[in-house]
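Worksheet: the structure to be examined is printed underneath.
Excluded from the complex is one protein chain; the other protein chains are retained at their positions.
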Amino acid sequence: MDRSESVMTENRHEKLGLTDEDVLAIYRDMLLTRRLDERMWLLNRSGKINFVVSGQGQEAAQIGAGFALEKGTDYLAPYYRDMGLMLNFGMSAKEIMLHGFAKAEDPNSGGRQMPGHYGYRAKNIITGSSPVTTQVPHAVGFALAAKLKKQAFVTLATLGDGSTNQGDFHEGLNFAGVHQLPVITFVQNNKYAISVPLDKQVASRNIAVRAESYGMPGVQVDGNDPLAVYEAVRNAKERAINGEGPSLIEAVTDRLTAHSSDDNDKLYRTEEEINEMKENDCVHTFAAYLTDLGILTKEKSEAMDKEIKQEINEATKYAEAAPLPDPATLMDYVYEPKGVE
Amino acid sequence: MAETTYIQAITQAMQEELKKDENVFVLGEDVGAKGGVFRATDGLFDEFGTDRVIDTPLTESAIAGVGIGAAMYGMRPVAEMQFVDFILPAVNQIVSEAAKIRYRSNNDWHCPITIRAPYGGGVSGALYHSQSLEAMFSNQPGLKIVMPSSPYDAKGLLKAAIRDNDPVLFLEHKRAYRFLKEEIPEEEYVLPIGEAAVKREGSDVTVITYGLNVHLAEQAAENLAKEDIDVHLLDLRTVYPLDQSAIIQAASKTGKVLLVTEDNKEGSVIGEVAAIIAEHCLFELDAPVERLAGPDVPAMPYAANLEKEFMVDETKIEQAIRSLALF
Partner (left out) sequence: MAKKEIRMPKLGESVTEGTINHWFVKVGDHVDEYDPLADVMTDKVNAEIPSSFTGTIQELIAEEGETVEVDGLIGYIDVEADEAEVSREESPAAQDESEKIVDNSAKTSPSQQSRPTNKGQKNKTRYSPAVMNLANEHNLDLTNINGTGAGGRITRKDVEKYLSGHFSRNLDTPKDPEPEIPAPSDLKPGDKEIPLTGVRKVIADNMVRSSNEIPHAWMTVEVDVTDLVRYRDKIKDSFKEREGFSITYFAFFVEAVTRALKEYPQLNCVWKEDKIVQRNDVNMSIAVAKDEELFVPVIKNAEEKSIQGIAKSINHLAMNARVGHLKPEDMTGGTFTLNNTGTFGSVSSMGIINHPQVAILQVESIVKRPVIINDMFAARDIVNLSLSLDHRVLDGLICGRFLTRVKEILEGMNEDTLQI
């Protein structure tokens, strides 16, 4: 259907208290995330960076969730596809590139961790690892600290659908439920754990329902719609801050790429399935929503594209030329440096 | 002045630190109203309340993981594993997370958690309440492992662990809890992590050990003094990372070294001590480095006679020292 012919696109963001600038900002973050991710793949395929694990298709879920949180106050315990949340929480494209190239200036790890292994204390982003779901108990620990220190912040743990089978998911949620802690567990259900589809991963009818066992509400939302995700996270945050305890949110999304730059998803997904996902690509559908409402004009869109391309080019150039970590620093920070607090 | 038991010293350390720093809190199974299955947290719940002394669900990975999260935020959690035998579900959190947080974030984050766990046998605990698992954690840079040998050390080292800005695994010998008692100072003191202590100066044979075996070696040394065998005794206190210079010094002192652990012999912490001696003390050695350790069976059996056979004791240490002295 030609968009110009659409009769009436309902303005849903006003009802959520979001301005036109807000939704444009959401879209810009989504687009920047997508373009940056695409550049990572090109750099990988040119042999310049060794590894990419991407969140293409999950931008709506990530930016929608991030937009509901307060920067500098709320905490994030991310997982490896969360580039969108990183950008939304204030990590720059340049910093993400420095991380991808494993350069000394990488704020996440100083070139120590693989791409996608985020952590940035100044931005309230908790450091993560590769074994999945360990971040869920960490987020619960932050929430416990919030309760003990009587601080009004919420901690959002993100993870994939496969991770909801790990012990740490159940142990963490149960702990949070028992102690009624201000933590939001945000599952980005892209329907695959690498190659194994959801129905071979999860026995319950969906993931949200798992919340019931742990004494907290569980909701399932359309993860391709940033506004739906925003609303769910905002509600969960309100509950948490009001002392009503934890929540589980399942955002149903798509993974548009292979699991990582080392994976070939044609081995386990059909061309039709992939094409169908691309029809529903959240970056396009949200652009359409904004265009229909006249918020995203052709001029604005072109200007935004240009600006983002430049931002990414500069980030790439800077990161590629930046120095690698000094080998002399290999032994640094195993323990606290002596004589420093 | 009254004598303080090993477990009382541990309770005192936690009590003092809870009082001193509001960021300190205790979490674990049965640590609240009950005061712990060994009563290590006795009285703390009454004094500090449910928020500071938290009964957790039966869930070791979350006890560690939630503690790690709180520690990253800036709290100083003291997590209790009921027995070190039950720490295994938390290994991913301790090894992949706690030990690596400072390094992987390039010093952006750190994790000041203390994980306490009772270890060791001789209490009819059988396979799953008697193990010594320190070796499993003792090749994880980023982690510190403290194993005190006396009430005095237990108190001073636990206080240091709680104040340390890196994760500390604090292993307490459960037979020592009420078996070891001594007078300890009333005024506050803290002991340094990472430093071994010479418990006895001697010139014939050096014994290097840790935990409860330090006490047994002291007894053996006293008996041997009557035979004019003069024992030099080094208590490792921190088994990871090891105090290399103290080990080298102690080994060089006599040139005859007996290493003692209650753990299974192969792959134990004292194997690493032997390696340090091999690397540094070739010209000081006067006899092969000897190891006295538990046998290489999966864990300690229940039957009293089998348990006795497994355990290192005073007599076994005494014999091993004597044969080295005669070498």
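Each chain carries a letter (A and B) given by its place in the written order, and its residues are counted from 1.
Here is the rule we go by: contacts are C-beta pairs under 8 Å (C-beta built on N, C-alpha and C of every residue); 3 or more make two chains touch, one makes a residue touch a chain.
Note that the structure is a prediction, hence the values are computed from the model and not measured.
**Q** Going by the contact rule already stated, which one of A:Leu42, A:Ala122 or A:Ala152 would touch the omitted chain in the full complex?
**A** Per the contact definition at the top, the residue touching the missing chain is A:Leu42.
**Q** Hey, which of A:Asn264, A:Thr297 or A:Gln310 is the one touching the hidden chain?
**A** The one listed residue touching the chain not shown is A:Asn264.
**Q** For the chain that's not shown, point to the residue among A:Lys15, A:Lys200, A:His284 or A:Lys317 touching it.
**A** A:Lys317
**Q** Which residue numbers on chain B touch the omitted chain?
**A** Considering the whole complex, chain B reaches the absent chain at 282-283, 285.
**Q** Where does chain A touch the missing chain, residue by residue?
**A** 39, 42, 44-48, 50-51, 258, 261-264, 266, 317, 320-321, 324
Note that in this section only the chains that are shown with their structure count from here on.
**Q** With chain centres defined as C-alpha means, what is the inter-centre distance between chain A and chain B in Å?
**A** So the centre of chain A lies 41 Å away from the centre of chain B.
**Q** Which residues of chain A touch chain B in their complex?
**A** 75, 77, 106-110, 112-113, 117, 119-121, 126-127, 129-131, 134, 136-149, 167-168, 171-172, 174-175, 178-179, 332-337, 341
**Q** For a test of understanding, state which residues of chain B touch chain A in their complex under the given definition.
**A** Those in contact with chain A are residues 25, 51-52, 54, 56-57, 59, 61-62, 64-75, 77, 89, 92-93, 96-97, 100-110, 141-142, 144, 164-166.
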